[in-house]
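Complex shown without one protein chain; remaining protein chains in place.
For chain A:
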């Protein structure tokens, strides 16, 4: 049979906000005046409410101010709000998907979400709780995927099948969000000695 080739990626460019977060970009009233993905909690969602925040640094160490981040995660019970989720019905009050720009002045991003429950690895073992992160920006030719793990989940992290296969153990801290009250801090480094681990998903 004949296969088609995947459409090649191109950078999201400096004006990605117009298309993906038009209200943030100043297009007042567009799409009902609400940016898609701005609210992940749509009702009385179960689970622990957390804030996930940080910066995206380029190779010079500067926080980049024109990036767009998307996150995708399970609900508190470890179920995804997706038609492809075949293990049960996810929390109807939690979308599991968020989209936020980095701030145009400070470069900080911020998601209000809940702490995800654990989900299985492909062989059925459990993975540690994690959030999939996807980063696009000017200068990034293809969206970068990484995962947030939680620094207060030491036991689960130690048993995580993906973390276990990372050869350069000293890079694992680049995937750990640091807890401070209800806030997890997660900085992304595109380059340099602290370069975040990016995944081919």
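As a convention for this text, a residue touches a chain if its C-beta (ideal position, glycine included) is under 8 Å from a C-beta of that chain, and two chains touch if they have at least 3 such contacts; residues count from 1.
By definition in this document, contacts and distances are computed from a predicted model.
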Pick, from "NADH-quinone oxidoreductase subunit J", "Protocatechuate 3,4-dioxygenase, beta subunit", "Amino acid ABC transporter permease" or "Cytochrome c biogenesis protein ResB", the protein name that UniProt gives for the chain of this complex that is not shown. "Protocatechuate 3,4-dioxygenase, beta subunit"
Omitted-chain contact residue, chosen from A:16, A:52, A:69 or A:177: A:16
With respect to the chain omitted from the figure, which of A:63, A:137 or A:177 is a touching residue? A:137
Go through chain A and note every residue touching the omitted chain. 1-20, 22, 25-27, 30-32, 36, 58-60, 64, 66, 70, 72-74, 80-88, 95-97, 119-125, 127, 130, 132, 134, 136-144, 162, 165-166, 190-191, 195-201
